[in-house]
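Pasting a structure below so you can have a look.
One protein chain omitted, others in place.
A, B and C label the chains in the order they appear, each numbered from 1.
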Amino acid sequence: MEIFASPVSQIDRQSTQPVAIGPDVIVGAEAVVLMAGPCSVESYEQTRAVAEAIHRVGGRVLRGGAFKPRTSPDSFSGLGLEGLKILRAVADEFGLLVITEALGVEYIPLVAEYADVIQIGSRNMQHFPLLWAVGETDKPVLLKRGFMATIEEWLMAAEHIARRGNEQIILCERGIRGFDPSTRNVLDTTAIALIKQLSAYPVIGDPSHATGRADLVIPAARACVAAGADGLLVEFHPHPLEALSDAEQALPLDALPQLVDEVGRIAAAMRRRLT
Amino acid sequence: MEIFASPVSQIDRQSTQPVAIGPDVIVGAEAVVLMAGPCSVESYEQTRAVAEAIHRVGGRVLRGGAFKPRTSPDSFSGLGLEGLKILRAVADEFGLLVITEALGVEYIPLVAEYADVIQIGSRNMQHFPLLWAVGETDKPVLLKRGFMATIEEWLMAAEHIARRGNEQIILCERGIRGFDPSTRNVLDTTAIALIKQLSAYPVIGDPSHATGRADLVIPAARACVAAGADGLLVEFHPHPLEALSDAEQALPLDALPQLVDEVGRIAAAMRRRLT
Amino acid sequence: MEIFASPVSQIDRQSTQPVAIGPDVIVGAEAVVLMAGPCSVESYEQTRAVAEAIHRVGGRVLRGGAFKPRTSPDSFSGLGLEGLKILRAVADEFGLLVITEALGVEYIPLVAEYADVIQIGSRNMQHFPLLWAVGETDKPVLLKRGFMATIEEWLMAAEHIARRGNEQIILCERGIRGFDPSTRNVLDTTAIALIKQLSAYPVIGDPSHATGRADLVIPAARACVAAGADGLLVEFHPHPLEALSDAEQALPLDALPQLVDEVGRIAAAMRRRLT
Partner (left out) sequence: MEIFASPVSQIDRQSTQPVAIGPDVIVGAEAVVLMAGPCSVESYEQTRAVAEAIHRVGGRVLRGGAFKPRTSPDSFSGLGLEGLKILRAVADEFGLLVITEALGVEYIPLVAEYADVIQIGSRNMQHFPLLWAVGETDKPVLLKRGFMATIEEWLMAAEHIARRGNEQIILCERGIRGFDPSTRNVLDTTAIALIKQLSAYPVIGDPSHATGRADLVIPAARACVAAGADGLLVEFHPHPLEALSDAEQALPLDALPQLVDEVGRIAAAMRRRLT
């Protein structure tokens, strides 16, 4: 079948307003930005190993959870402030940016001190006091879609932030709850394309939480970028089977080059590049 | 970011058993097969216009509905036998293959006479007498996923066909029912990747029914192919606004080259090609 | 708290058109009609034991499956014609009516010969040829809601039957698919109340399929009747643990008096009675 010369759809990316998260890292521009790291910061060694692997493939952003309350009160709940310090130290060593979650209003000063991007988690998408509070900071905000939120509710949540003065908002599709237990959530790939039409905020995809299965993360990441995603949030762990949280969905570090290769090809097909 | 030399994931396509639907058209092999056409066959002229456009871009398969009972008994319900005859005549004129739905056991002889592939619709995925009956034909079968079927139920439905002797089965992800009215259904892109791991049957995507919105069909088609789809089922109409069914989701014919271009690039990134 | 003298809500039942399923059994009138029996007819003895228990508590309708294709092609799939004969013989012995499913168009003559009410199963709610065919019989039809169907789609399916001339339609809420694995489905109790407002067809509830758990069947049955249900479809088995299908949700026969007691009290509170 002949490949015609018509351009990649102008529908998809026409009006995104880029968000600069560091001096030379922009989400929503030509490059697709990879944000990678462990679900939870467990130790300096673990976090450094991931950061080094990210650096080696040319990645620029380290993600990781310091405060990790879980569905069950008995599960591992993160290293807290110590985790934030590890993230910052390791990221600085490799010239990476840090994204991590602020769990509530009272966590914002601390997170803003250590991180470059403040993440609002899926379960907090409609915790309005938190939205208002990050709206009053000057940090870029990553707003995860609630796993039960419509696209309209998600965009309205972004408005709760923007009205307080902070429009440096990056949206993140991370899977919605469905009826089929074969995956943890349902990656709503089309939502990424729809955001491109409805909103000027950049949007990225989180294939790790969306699928909950390491063996589906790379195909799901490819689909996100093909749908128009401006970035990816992916969980990696030096030893996934030993991860203290979300072990089933973390990729081992040696899958990072494969992800970069496969997703990089898709990005190129979209006339973009992966960074 | 450097593109490494590692191969496209072997996970994704390792064990698919191709299904030949015509002398030189194979689903589940290297080529990604485009199946395009109107939701309903409305007239000879309408169908011929679509077939000609498909032929012009190098497409090989014409889809179209002849028997189209709808949710409401008042809606247009298809041309019936006359529709089958139009499909066959137009397809033969342009050297295309025909895929159309058998609505019930009693429709199979007629559909098998005029079509190359028998489609089982989403609402019939667990109509077992129909599964058994197509299992006793020697025609390739396209089994659409029920819009609220789990992947296990879908694969079990395929087994109901295969046990009767017909293993020429192509699965088709067409969106699952969700809670957000902004799209007609939720395209479960990850299901395509999961089928690749769980099953030897080829799997294609239907971005038209999945999204229900013309403006999302091309991005959704790209996502399907990036997730590993072996083909696409896409609705086109010469004058979408006048379509007698599913007008909102049909693409106009001049979007066909754009689709072929954009999806073709993704297929190439997957080391495949679109036909 | 004082109980005021105002009448039970007239909203709920104002315009239901009763359907007579036997000389003296009417669904949609003052009595709430219990339809009970095994998921599958497994033997004469099993079926007779259930029928006798139903008769003993004053019940009038025996349900049971003769043709039972299942999600997996390996599961027990019913006794077929032999099952129909057992149902009829046992029902006649105790003066009961029979309700059983017609699996497809081709099964209707047989089912109509042996049964008093033809059931359309949940998975067939939009198998239109079957709807049309039962619409051309003169037998009462029980139309189960598809587990993924909206109320509008369900009422439209009923219209597909009625347009062919048969308005003896009884609707049956049997649970919709949800995201929580703790129950098999989600009993949409409110749908029963809504049907009362939107439709003149009587509506009953199926707490067995809705919950999939024997320990929830009686509370769910109470809720159905409190919401306005005109009847109940409940699975019983002499030895639930040995049932060849749906063992988890069948009640033992000694739970029948308890169900009749508890649901009977709710029916009385609704100014109705259970039969």
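Everything that follows uses one rule, which is that a contact is a pair of C-beta atoms (placed from the backbone, for glycine too) under 8 Å apart; a residue touches a chain by one contact, two chains touch by 3 or more.
All of these numbers come straight from a predicted model, not from anything done at the bench.
S.K.: Counting contacts across the entire complex, name the shown chains the missing chain touches.
M.R.: Touched by the chain not displayed, across the whole complex: A, B, C.
S.K.: Have a look at A:Ala112, A:Met148, A:Leu198 or A:Ala268 and name the one touching the chain we're not showing.
M.R.: With A:Ala112, A:Met148, A:Leu198 or A:Ala268 as choices, the missing chain is touched by A:Met148.
S.K.: Please pick, from A:His55, A:Lys85, A:Arg123 or A:Lys139, the residue that touches the omitted chain in the full complex.
M.R.: Among A:His55, A:Lys85, A:Arg123 or A:Lys139, only A:Arg123 touches the chain that is not shown.
S.K.: Across the whole complex, list the residues on subunit B that are touched by the chain not included here.
M.R.: With respect to the unshown chain, the touching residues of subunit B are 177-179, 181.
S.K.: So that we can see where the missing chain sits, which residues of subunit A does it touch?
M.R.: Residue positions of subunit A that touch the missing chain: 69, 71-73, 103-107, 123-124, 126-130, 147-148, 152-153, 156-157, 159-160, 163, 177.
S.K.: Determine and list the subunit C residues touching the chain excluded from the picture.
M.R.: Interface with the chain not displayed, on the subunit C side: 1-6, 8-9, 11-12, 34, 57-59, 148, 150-152, 176, 178-183, 186-194, 196-197, 210-211, 215-216, 218-220, 222-228, 257-258, 260-262, 264-266, 268-270, 273-275.
Everything below uses one rule, namely that only the chains that are shown with their structure count from here on.
S.K.: Please identify the chain with the largest separation between its CA centroid and the CA centroid of subunit B.
M.R.: Here the answer is chain C, farthest from subunit B.
S.K.: Quick check on this structure: which chain has its C-alpha centroid closest to the centroid of all protein C-alpha atoms?
M.R.: Central chain is B.
S.K.: What is the distance, in whole Å, between the centres of subunit B and subunit C, each centre taken as the mean of its C-alpha atoms?
M.R.: 36
S.K.: Once you find the CA centre of subunit A and the CA centre of subunit B, what distance in Å lies between them?
M.R.: Centre-to-centre distance between subunit A and subunit B: 33 Å.
S.K.: Which subunit B residues reach two or more other chains?
M.R.: Within subunit B, the residues that touch at least two other chains are 148, 152.
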